[in-house]
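Omission of a single protein chain aside, the complex is shown with its protein chains in their original locations.
This part shows subunit A:
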Amino acid sequence: MSFQKKLLAFAAVSALSAATAVPAMALENEFHGMFKFMGYQTNALAGGDTKDILRKDAHSGFFAEQRARIMYIAKANDNLKLVTHFELDTRFGGISTGYKGTTGNDSGNLDADALTLETKNIYLDFNEPATGANFKVGMQPWADAYGSLFLLADMTGAIATKKVDAFTGQLGWFRFDDNTAANAITGPGQLTADLIVADGKFAINKDITVGATYYNIQNDTGLSSASTTAPTVSIPNYELLHMIGVNADINVGPANIKPFAAYQFGDQNSAKDISAYMMGAVGKVKAGPGAVNFSGFYLSGDKGGTNNNAFQIVTTGTTYFNPANMWLLIRPNQAINTSTSLTGNDMTVGGRGSIGVFAGYEGAMGKTFYNANAGYMRTAEARGNEKKSLGTEVNAQVGYKIFDNLSASAAVAYVFLGDALNGKGTDRITTYAQTADADNPYLVNLQLSYAF
């Protein structure tokens, strides 16, 4: 706690000194934005992001949705800016029961006019003049150095970054949960979950960068308290987690490879320890007019025993693996409101762990761009009679850049379900396969994307 207090105090003093040390200049307004329209013909999705539909005789239908993002940056000078970022999500036709952060309908109903503005980020970004370090304080995005398999989320916190020649160091603290009731007489910060980040990157030369990280999660949200209501299930489902890892970014000839590996240890609870690991790589090789993409990961799973050997995350909704370039097996990086996968974005498959391998080819011809990909996923460990194979996906996309920042595209994706998801009895994982003998899921996606 003392470290956190010091960090905050330092950040506050630094913010004040940065604000007063620079000469008065006119405020500059910077806008960024994005609009995406997505239309789906599919038997796997229904406009929501809990999980894919996996059942026998699954109905196919069409739905459409849109997302807009608006980013406004109030820039006092090159060393001080306030970043604000908002989002507006709507499914065509509307959903009135709360959707993507809204509490009422999502304005897609007849005559629109609903309140749908969501706040994504509000943070101060400044360079402290004395040390030259960069600070970001507030509600901000953060991503791990492991392909976002562990955590990618918008969180409230503070992070400091300092570059010294080829070394870049980062220290951060995020409070991603605080269940302490307002005005609780037990005092502040009793039921909290914090993430501490220490990250170092060193550029050995222009072609090789190596990095090492330490992440620490202290989860006290499940503690009992006389005057506050603690959640019955704390998120994440462990009390203490340490995660140490190494990563690299290497250029070799026509190839770029980013390998990574991490080990997790800590306490799930007073009786059970965590001992888990992960590894993976993302690569790209120039070939012909385009490039071959490949990627893969291994997340350890739990067979049961004294230790919990399953790779731990924070929540399934805050994990990604965008380099896979999948549409159904893993949530697509292009997804907007409907952003889910066969396992409901849970790449740990409920603690079973998983193995995924993916490859594809992408290229462009003038204003036309294209990609085609294939991927396979299975669980690392099987429970009971369950099978391991989750499925194999093939997909392809073709798009056209109407303007520099406006593109239209069409994609198709099809999954040959593995035994673990289309089994007839206890061999299937019932958390995801809602009926026996589930149909192979597919989708056709039409997209219009504008970003500036």
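Keep this in mind: a contact is a pair of C-beta atoms (placed from the backbone, for glycine too) under 8 Å apart; a residue touches a chain by one contact, two chains touch by 3 or more; residues count from 1.
As a working rule, contacts and distances are computed from a predicted model.
Q: Which listed name, "ABC transporter ATP-binding protein", "CHASE2 domain-containing protein", "4Fe-4S dicluster domain-containing protein" or "VCBS repeat-containing protein", is the one UniProt assigns to the chain that has been left out?
A: Missing chain, UniProt protein name: "VCBS repeat-containing protein".
Q: Looking at A:323, A:399 or A:423, which residue reaches the missing chain?
A: In the complete complex, the chain left out is touched by residue A:323.
Q: In the full complex, which of A:209, A:341, A:354 or A:395 touches the chain missing from this view?
A: Of these options, the touching residue for the absent chain is A:209.
Q: Which one touches the absent chain: A:49, A:65, A:89 or A:154?
A: That would be A:154, which touches the missing chain.
Q: In the complete complex, the non-displayed chain touches which residues of subunit A?
A: Residues of subunit A in touch with the missing chain: 28-34, 69, 71, 75, 78, 121, 141, 143, 145, 147-148, 152, 154, 168, 201, 203, 206-209, 249-251, 256, 282, 284, 286, 289-291, 322-323, 333, 363-366, 402-405, 451-452.
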